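Questions regarding the structure given below will be posed in turn.
In this view, the complex is presented without one of its protein chains, the others remaining in place.
Then we have chain A:
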Amino acid sequence: MSARDEKSVTAKKKSRKKGDDAFELWLRRGLHQLFDDVTKEPVPEELLRIIEADKDS
């Protein structure tokens, strides 16, 4: 492989890596927007009661 070909392959790899990183960032952000509300909601009282009751038994 000539030096020029190697350069071209490296450039393509770098570009793909950049694309992957950008998608990864976008994906993480999107998943947070979809799921963060769930983690912030208060735990249902009934569930906490079940856990407490088991603890006391």
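A few comments on the model shown:
Here is the rule we use: a contact is a pair of C-beta atoms (placed from the backbone, for glycine too) under 8 Å apart; a residue touches a chain by one contact, two chains touch by 3 or more; residues count from 1.
Criterion: contacts and distances are computed from a predicted model.
Only one of "NADH-quinone oxidoreductase subunit D", "(2Fe-2S)-binding protein", "ABC transporter permease subunit" or "Sigma-70 family RNA polymerase sigma factor" fits the UniProt record of the hidden chain, and that name is "Sigma-70 family RNA polymerase sigma factor". One chain of the complex is left out; on chain A, the residues touching it are 23-24, 26-28, 30-35, 37-39, 41, 43-44, 46-48, 50-52, 54-55.
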